[in-house]
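Notes follow the structure.
Missing here: one protein chain of the complex. Every other protein chain is in place.
Right after this comes subunit A.
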Amino acid sequence: MAIVSLKKLTKRYGNMEIVHGIDLDVSDREFIALVGPSGCGKSTTLRMIAGLEDISGGTIEIGDRIVNDLPPRSRNISMVFQSYALYPHMTVRENLGFSLKIAGAPKEEMDRRVAEASAILGLDALLERRPSQLSGGQRQRVAMGRAIVRDPDVFLFDEPLSNLDAKLRTQMRTEIKKLHAKVKSTVIYVTHDQIEAMTLADRIVIMRDGYIEQVGTPDEVFQRPATRFVAGFIGSPPMNLHEATVADGNVVFAGGQSLPLPGRFKANVSAGDKVVFGLRPDDLYPVGHGLHSGDAADVHEIELPVTVTEPLGNETLVFAEFDRRDWVSRMLNPKPLKAGDRVAMHFDLSRAHLFSAETGKSLRV
């Protein structure tokens, strides 16, 4: 049983506050991802949970204990570092068994637990090698094995896949997911890669400048982003976000073009409000090539010139100009298009987002 609970957690370096009193509850066996751009405080938060950084305020609870001032070794956690941090002077076997050796475990138990971890991760053939003789993916696996052997309450991952190439990253992502299904521990996973966060996590915590912007399931943060920042951060390619002003039932963009104001926002805005209009590439598509059927009442058709196309095989990203800016759209079952072509686009306004330009908060009712 390991619930992790952060209350008003704060980190200051001198006068600089890096993490501003965040609250977060992670339930037992939950896989939670902390995601955000670099410098958002996610790694610092993880390191505070690990005990590698002192906390400047608030409390950290692991299990039912407040661990604020406990050293890392007393928190019963394990951590996988971005750099893997394997001990270069030890073999894989010694790396895996190091924590047990320090704890003074009997040899039989050490052998058994190293064998277990090695079996789970397929390291049997590598046990006598040194880290320098391993490939990146193998090192990554050893780092995870070292974490498993400790049988911790909480696994902490600090950008574990960012040193791997794209193909290996996808593969290891799947392995981490399988691993979590097997070991059933609480996991806190830091990444700057929103796809990793989406694919792995039960819940995602999006951080920015030391604040939590939103906590939610992958579906929630994708479908109902709470802020403009989350809307822009989650999703690839990112959501089209453009500043506009509300005027009699329309949103009017800077260049003078306008779109009808979706009905569900009407109660929350009044004429003259500065807003940010958001539409995912999936909800803007050449007619007949969309994810959705396009017969909803709120679908709006406009003919636009194409500026750039990016074919991806099963789909093509089409950049089209509207209101003198590029809007990204996703064309399924792509047909050949080239720059300069004019194409009829569907704006699915039932799926549009609206944020306050001032606070960045969603204006959904």
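Operating definition for what follows: contacts are C-beta pairs under 8 Å (C-beta built on N, C-alpha and C of every residue); 3 or more make two chains touch, one makes a residue touch a chain; residues count from 1.
Just so it is clear, contacts and distances are computed from a predicted model.
Name of the non-displayed chain as stated in its UniProt record, restricted to "MaoC family dehydratase", "5-oxoprolinase subunit PxpB", "NADH-quinone oxidoreductase subunit H" or "Carbohydrate ABC transporter permease": "Carbohydrate ABC transporter permease".
Set against the missing chain, the residues A:Gly136, A:Gly232 or A:Gly360 yield one that touches it, A:Gly136.
The residue from A:Leu9, A:Ala50 or A:Val67 that touches the chain not shown here is A:Ala50.
In the complete complex, the residue from A:Ala85, A:Ala115 or A:Val183 that touches the missing chain is A:Ala85.
Of the candidate positions A:Ile102, A:Ala166 or A:Ala181, contact with the hidden chain is made by A:Ile102. Hidden from this view is one chain, which touches subunit A at 50-52, 71-73, 77-79, 81, 83-89, 98-99, 102-103, 130-137, 139-140, 146, 150, 163-164.
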